[in-house]
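The complex appears here minus one protein chain, its other protein chains still in place.
Now for chain A:
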Amino acid sequence: MAEVLVLVDHTNGEVKKTTAELLTVARRLGTPSAVFVGANVDAARPRLAQFGAEKVYVIDNADVTDYLVAPLAEALAAVVEQAAPAAVLLPSSATNKEAAARLSIKTESGLITDALDVQAADGGVQTTQSAFAGGFTVQATVTKGAPIITLKPNACPPQAAQASATVVPVELAVSDGAKSAKITGSEPKAKSGRPELTEAAMVVSGGRGTAGDFSPVEAFADILGAAVGASRAAVDAGWYPHANQVGQTGKQVSPQLYVACGISGAIQHRAGMQTSKTIIAVNKDEEAPIFELVDFGVVGDLFEVLPQATEAVKAKKS
């Protein structure tokens, strides 16, 4: 069976859950091979083996990690040339989507982004995506080359299937052209200590209705162990960091529980949360469009409702 390349999502060799998901999806299409960019592959190998990677292509080259998109695309193109894969799967992220875009042009292969599901079909692939702010579900296929697909988190539950994860080093000389845009400075962001927005099982978000005071939103999130999100109105006002924005131009989340507090539910906000399993809203205005989406809604002032709910949850927990 042909190889299916999976770009590994990791920090210093610590493999993220999405990689296990992608390796599981890859097994539907062929034999998974991981593509590991960076150092510390030894730390990653056990987990890659556990989820079925027969090979691990390793590109440990500072020219790839110190620059941005273009060298990563060249690295992927080098592995594609070596492996002649049936498909290339990448976790959806801004950088990966752009690298996939360049790879698509380099290899003349069709690109599909933000797939929710990928299945084998008629010797090719069939993908499922969401369109128009979650209003539609579409299916698509690739008609040229080895399909390049970026997948959203939670595309499928990871299933273990032991394999050998044999390391295959890949030599790469990054072109000067690909190094023409460089990272000249980097400021790490402070960590909140709360769960990561896109991975969290629960998200509590605040909007303009917080009037700049996110403390009841944060307290409620903390008692639930949830991540904190924000509407663009709250971010634009400088009340919460842009990294926490949910919506079309922020994060797209799909948690088990989404609680929107003081958020009206504009189409661009819905685009980032409409596929959440259970949706709750707290809003003063019973006409707010967010109530069209909810499983449970409270028409009321968030400054009264949230503190009471926080206390009640605390009581239930103890």
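The rule is short, and it goes like this: a residue touches a chain if its C-beta (ideal position, glycine included) is under 8 Å from a C-beta of that chain, and two chains touch if they have at least 3 such contacts; residues count from 1.
To be clear about the criterion, contacts and distances are computed from a predicted model.
Asks: Unshown chain, UniProt name, "Urease accessory protein UreD", "2-octaprenyl-6-methoxyphenyl hydroxylase", "Electron transfer flavoprotein subunit beta" or "SpoIIIJ-associated protein"?
Replies: For the chain missing from the view, the UniProt record says "Electron transfer flavoprotein subunit beta".
Asks: Looking at the full complex, which residue from A:112, A:151, A:246 or A:260 touches the chain that isn't shown here?
Replies: For the chain that is not drawn, the touching residue is A:112.
Asks: Would you mind spotting which of A:46, A:135 or A:212 touches the chain that isn't drawn?
Replies: Hidden-chain contact among the options goes to A:135.
Asks: Since one chain isn't shown, list which residues of chain A touch it in the complete complex.
Replies: 68-70, 73, 94-95, 97-102, 104-106, 108-114, 126, 130-145, 177, 180-189, 196, 202, 224, 242-243, 248-249, 256-257, 267-268, 271, 278-280, 282, 286, 291-301, 304-313, 316-317
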